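The complex appears here without one of its protein chains, the remainder shown in place.
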Amino acid sequence: MEKIIQFPWHVPFGEFTLKLDPLSLIFLTAIIILTLCAGIYGVGYMRSYQGARSLKAHAFFFLLLAVAIGLVVTANNVILFLCAWELMSIATYFLIVFHDEKPSVRRAGFLYLIATHCGTFCLFLMFFLMARTAGSMDFTVMAHTTFSPALAGIIFFLAIIGSGVKAGFLPMHIWLPHAHPAAPSHVSAFLSGVTIKIGIYGICRVLWIMGIFPNWCGYVLLTIGIVSGVMGVLYALGQHEIKRLLAYHSIENIGIIALGLGVGLLGRSYHQPFIAALGFAGALLHVINHAIFKGLLFLGAGAVIQKMHTGEIDKLGGVAKIMPLTSTLFLVGALSICGLPLFNGFISEFMIYFGLFQGVLALPLQGVVFFVLGILSLALIGALALACFTKVYGIVFLGNPRSSIETKGTEEVSAWMMAPMFLLAGLCIWIGLMPAVMARLTFMGGNFLAHMEPSAFYLGKILNPLSIINGTAFVLLALIIMLVFVRRWLLGKEPMPTSETWSCGFTQLSSKLQYTSSSFARPIVQYFRNTLLFRRYGGEVSGEFPQKAQMSSHVHDASEDYLFRPVFTRLRNLSKRIDEKSIRYTQIYLIYIFVFLIFLLVWKMRG
Amino acid sequence: MVLLFSPFFLGVITRVKAFFGGRVGPSVFQPYFDLAKLFQKKCVYSHTTTWIFRAAPIVVFASVLAVSLMIPFGAFKAPVRFSGDIFLVAYLFGLARFFMIVAALDTGSSFEGMGASREAFFSCLSELTIFMNFVTLVLVAHQISLSGMIGAEIPLSWKLMGPTLLLVVSSFFIVILAENCRIPVDDPSTHLELTMIHEVMILDHSGVDLAYMLYGAAAKLFLFGGILVPILLPIHTGHGLMDTLIFVVGMLGIAIFIGLVESGMARLRLNRVTNLLLIAFALAFFGFIVRLWRG
Amino acid sequence: MTTWIDTSCILVVFLALSILATYRITGMIHIFVVQSFVLSFVPFFLHADALTGRDVMLVLATLVLKAIVAPYILFWAIRHMSMRSEVKPFIGFGTSIICGTFLIAGAFWVASSLKLPGKLISDLVIPCSLSTVLLGFMIIVTRTKAITQVLGYLVMENGIFLFALSLFDAMPTLIEMGILLDIFVAVFIMAIVVNHINEEFEHAPASLRRTKMGETL
Partner (left out) sequence: MLSVLILIPFVCGLVVFLPMERRLRVRILCAVSLVHAMIVASFWKVNPPSEINGFLMLDAIGLIVLSIVSFLFLSVSVYMVGYFHHEQRRTRTFVACLLLLLSTMTLVSVSRHMGLLWVAIEATTLFSAPLISFHRNPESLEATWKYLLVCSVGIALALLGTFFLAIAAHDVHTLLLPVLLSGAKMLSVNWLKLSVIFLLVGYGCKMGLAPMHSWKPEAYGQAPGMIAALMSGALTQCSFLALIRVSQICAKTGLSEFYASILIVTGALSLVAPAIFILGEGNIKRAFAYSSVEHMGILVLGLGLGPVGIFGAFFHMINNAVAKVAAFLAAGSLAQKYGSSRATEVKGVIHLYPVTGVLLIAGFLAGTGMFPFATFHSELMILNAAVLSGHYLLALVYLGGILVMFIGVLRIVLEMALGKPTQPVLPAKENFLMNAAIAVAMIISLGLGLWMPDILTKVLNDAVALVRI
C-alpha cells in the first residue's frame, strides 16, 4: 500500500522523499478534487478582473499552493515537510490579499501570516524534538522510535498548537474568520476545504508517528473538538456576512473532525481498536466531506456575491428566483453540512457517532463521561448548524429581495463557475447515497492511524450499517417520488393559482418587513449571549411618536477582542514608550555597553 | 400501520381535550375527514415562493414515513434494524425540519419567519435531550439500535434500572410535547397568536401540500408515542395479537395522557419554554447519572 | 627608572581625574595635553639604559600626535563652532570625582587578581591604565557635549596606550604605528563630524534643535 519516491535534493538535512500511505491518499483525494474545482471556478470568477490587475501572480500562487499542499501531505522528511508547509503559508497569503486596496483584506492577510507563523514555529520545535530522540529527520524512522510519555505530552501540546492554528481550533482561530471572507471565493473554498485540513493532517501525522500518547491527550483533543465545534457554530449564527459565516462553520467542522480524532486517540489509548478505527475513519471521512461541501458552499456564495455585489445576508433575498441553479446547488451543500441523510455529511457524522456510542459501552467511567459530552455536543452542533443553514438558505435565497437589486430575469454565472459546483454537488450526493467506496478508503486510513492490521470483521461491522442506511436512503427517495406522483395525480395538470402570501390575511407586506438573519438567529444568540458576548447597540424607542432609531447587534469573538488584540496593543504601546526614552542620549548606549562588560566580567571572571 | 393509525391518535387527543373542556368534541375520526377533504383541494401559491415551498411537504412526509420503518409496533418488528439507526432517526427528523423551516422562510412573511426561528431554536434543545435519552437507553440495553434499545431487554431493566427508565420516560414525554407542538409549548388549535411555532410555519400551505404536512405531523406524534410505549409497557406475551393489542392500548393511554396535559395546562410563555426543555434535559441527565451510579 | 615610570603612571591617572573635575572645555584640553606629554615620555624611561631608534620614533610620534595635533584639532573645532566653553555634565562635578575614585579603586582591585606573565616593568602600569580607561569612559558617559566625548575618548586611548607600553617587547612595531594612526584618524574624523554637525545645526529648525540635537552638542 505504501509507495516511496525519492529525488536528489541538496539542502541541509533535507531529503526529497515522498511517501504515499493511506493517510496521504485520503488527503490527496480532497486536495485534487478541490484544486480542480476551485481552479476551474477561478477561471470564470477572475474574468471580471481581467485587465484591471495582473492575474498572472494570482494564478501562479494558486498553482504553487496546490503543489505545496500536495508536497506537505506526501513529504516523508521533516525538512521537506516544513519547506512545503512554509511555501503553502506564503502562497495562501498572496492569494488572500488579492483585493489589497481594502484595509480589511490587508488586515486579514496580516493576521493570517502572524497566526500561521506562530503555528509553524511550534511545529519546528516539535519536529526537532522528535528528530532529536529519533536521530533522524525521516518520518518512517521516527515512527519506529519510542518516545517517553513526558516528551510525547510535550510533542502533543506543540502539535495541537502548531497544527491547530492552521486548522482553526478555538481559541487559535482568530485569523480564520477574517481571512476567508477577504479572499476571492474560489480561494476561500480552497482555504476552507483544503488548507485548514492540512492542520488536521499535521496532527494525524504526529498521531501516526508517535504511536503512544498519555491518556490525557485524547481527552484534550476531544475537548478541543467539542469547544471548537459548539463555539464555531454559535459564532456562525451571529454573523451577518455570508462568507464570514461559512468561515465560522469551518471552525465548527474542524471541531467535529477533532472530536473524531479524539475518539480515535482515546480508543487507541484504551486498546479498543474498533473505536479507534471508527473515530479516525470518521474524522478522515469528514475531512473529505467537508472539503467537498464547504467548497460547494463557498463557490455558491461567491457566485451570489459576484452577481449581487454584496455578501451581507440582510441585504440579500430571493436570489433563488434570479439564480435557480446556484440556489439548488447551495441547498445541496447546506443539507450536507447539516449532516442530513441522503448527503455525505451524514455518513461521516454517523461514523463518529457510532464510535462515540461504542466508546460509551466500552470505556471506563471518565471515558464514558467525555464521550457522552461528545455525543451531546455533536447533537447540539447538528441542531445549531441546521438552524444556521436554514437561516442562510432561507434569508439569502428565498423570500423577497431586501434591497433593490436590478435584475433581468434569471441570470446564472458562467459555465466555468457552474461546472465545478455541479461536480461538487454530485460528489455530495454520491457519497451520501453510495458511501461504501469512501468508507472503505477512510476506514483503511483509520486502521493505519490506529496502528492495526486491516480486518475484514471490523470493516464489515461498519459497512453493514452503512449499506442499510444506503437502502433506507433509497427507500426515502422512492417515498419522495411516490408522494410526488400522488400529488400530481391529485392535483391534475392545470397550473395552480398564485396570489400574494396569505399569512392569515396579513397582507400588504413590504420586503423590508421580512425576517432578517439577525432576527432569525436572535433567540439562540440571545440565549447564549453571555458565552457569545452578544451586544446590542442602540435601538431604544420611546415616546408616542418615536424618532428615528437605529439598532445594531454584534457578536464579539472573545478570544480576539478580549485576548489577543489587547495583548498586542499593550505590547506595541510599551515598545513605543521604551523607544522614545532611549533615543535621547547617546550616553545611555555607552552605559549599556559598560554594564554588559561588567556583567560578563563578574559572571565569568569571578572564580 | 402508521398511515392508518396516526390520525386516530390525533383524534383521540382532541376528543379527550374536548371532554375535559366540557364539550362533546369532534369524532375521533375527524382528522381522517380533514385529510380527505384537503386531498381533494387545489393548492394556492404565493408569488414569492419557489419550488422549495412545493417540495417541503413531500420531503417532510417522506422522511417521517422513512423513520417509521425503524420503529417496532407491538408484534410488528421494525423492517429496518441496525446498530446505529438512532442517528438516522434523529437526522431524518432533522431533514424534515430543515425543509419545514426553509419553506416557511420561502414565503417571505415575517410571520412565518418568526415561527421558523423559534422552531430552529427549540429543536436544538430537544435534540440535546433526545440524544441524552438515547445515551442512557444505550447504556441500559447495551445496544445501539432503536429496536434493541426498546426491545426485549426492557422488562429486566425495569427491575435494575427502574428510576433511570422513569426519568427517561418523563423527559422523553416532555420532548414529545415540544417536538410535536403540543400545548405547554405550542398550541396546535390556533393560528393567530404571536406565540405559536408549528402552525404558523404552515400557514401558507394549502390543499394537498397542507394534507401532507398535517399527515406528517400526525405520523411524527405517533412515532414518538411508538418509541415511548414499549418502554412503558414492556410486556411480551409472545403472542403476536396480544402484543399488538398491548401496544395499541399503550398508545391510547399516551394519547389520553397528552390530552389530559393539554387540558390541564395553559400555554407557557415563550421564554419559559426553554426552561421546560431544560428541565427535560435535566431529567434525562439525571437518568444518565443514576445509570452510571448503578452501573 | 621604575620610580619615573611609577610617577608617570600616577600622574596620568591624576590628570584624567582632574579632567573629570574641570569646568571649561579649554581647560580640559590643556590638561589632556599635559597628560599626553607625560605619557609620550614613558618609552624613554622604559629603555633609558639602551635607547633604540624605535623608542625615539615612538616618543616623537606620540608627542606630535597626542600632544600637538589632536589638541590643535580640538581647539580648531571649538573656534569654528564658536561654542561656549562650558562643560555640561549629567551628574555634578563632586559626584563625578567621587565616582572617579571608586572607579580607580575598582580598577586596582581588578588588576590585583591579574598576574602578568613574564617580566613586569612596574606593577602600577596595569591598574593605572585600567583606571585611565575607566575615567575616560566616565567622561564620555557623563558629559553632554560632543567635543567632551571626543576628549573622553582620547583619555581612554591614553589609558590603552599606557597598557600597550607594558607590552612593548611582545608586540611588533607595526601595530603601534597602526594604533597611533588610528587614533589620529579617529580624532580627525570626529572633528570633521563635529564640524559638520555644527554647520548643519545652524540651518536646522528650532524644534529639531531642542529635542534631538540639544543634548548631544
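Labels for the chains are A, B and C, by order of writing; each one numbers its residues from 1.
Heads up, the rule we're going with is that contacts are C-beta pairs under 8 Å (C-beta built on N, C-alpha and C of every residue); 3 or more make two chains touch, one makes a residue touch a chain.
Since the structure is predicted, the reported quantities are computational estimates derived from the model, not experimental observations.
S.K.: Which displayed chains make contact with the chain that has been left out?
M.R.: A, C
S.K.: Which residue from A:L18, A:L95, A:A131 or A:V206 sits in contact with the chain not drawn here?
M.R.: Here the residue in touch with the unshown chain is A:A131.
S.K.: In the full complex, which of A:G44, A:G70 or A:G109 touches the chain missing from this view?
M.R.: Per the contact definition at the top, the residue touching the missing chain is A:G109.
S.K.: From the listed residues A:P12, A:G51 or A:G492, report the one that touches the chain absent from this view.
M.R.: Residue touching the chain left out of view: A:P12.
S.K.: Footprint of the hidden chain on chain A, which residues?
M.R.: Residues of chain A in contact with the hidden chain: 9-14, 54, 79, 82-83, 85-87, 89-90, 97, 100-101, 103, 106, 109-110, 113-114, 117-118, 121, 124-125, 128-129, 131-132, 571-579, 582, 586, 588-590, 592-593, 595-597, 600-601, 604-605.
S.K.: Could you please point out the chain C residues that touch the chain left off the display?
M.R.: Residues of chain C in contact with the hidden chain: 114-118, 133, 137, 140, 146, 149, 153, 156-157, 160, 163-164, 167, 170-172, 174-175, 178-179, 182, 185-186, 189-190, 193-194, 196-197, 200-201, 204, 208, 212-213, 216.
Heads up, the rule we're going with is that only the chains that are shown with their structure count from here on.
S.K.: Need the most distant chain from chain A, centre defined as the mean of C-alpha atoms.
M.R.: Centroid comparison gives C as the farthest chain from chain A.
S.K.: Roughly how far is chain A from chain B, centre to centre by C-alpha average, rounded to an integer in Å?
M.R.: Going by mean C-alpha positions, chain A sits 34 Å from chain B.
S.K.: Can you work out the whole-Å distance between the CA centroids of chain A and chain C?
M.R.: Each chain's C-alpha centroid was found; their separation is 68 Å.
S.K.: For a test of understanding, state which residues of chain B touch chain A in their complex under the given definition.
M.R.: Chain B residues touching chain A: 39-40, 42-50, 52, 58-59, 61-63, 65-66, 69-70, 80, 82-85, 87-88, 90-92, 94-95, 97-98, 101-102, 104-114, 116-118, 120-121, 123-124, 127-128, 130-132, 134-135, 138-139, 142, 144, 191-192, 203-204, 207-209, 212, 274, 288, 292.
S.K.: Using the touch rule from the top, collect the residues of chain A that touch chain C in their complex.
M.R.: Answer in residue numbers: 584-587, 590-591, 594, 601, 605.
S.K.: Which of the residues in chain C end up touching chain A in this complex?
M.R.: 90, 110, 113, 137, 140-142, 144, 149, 215-216
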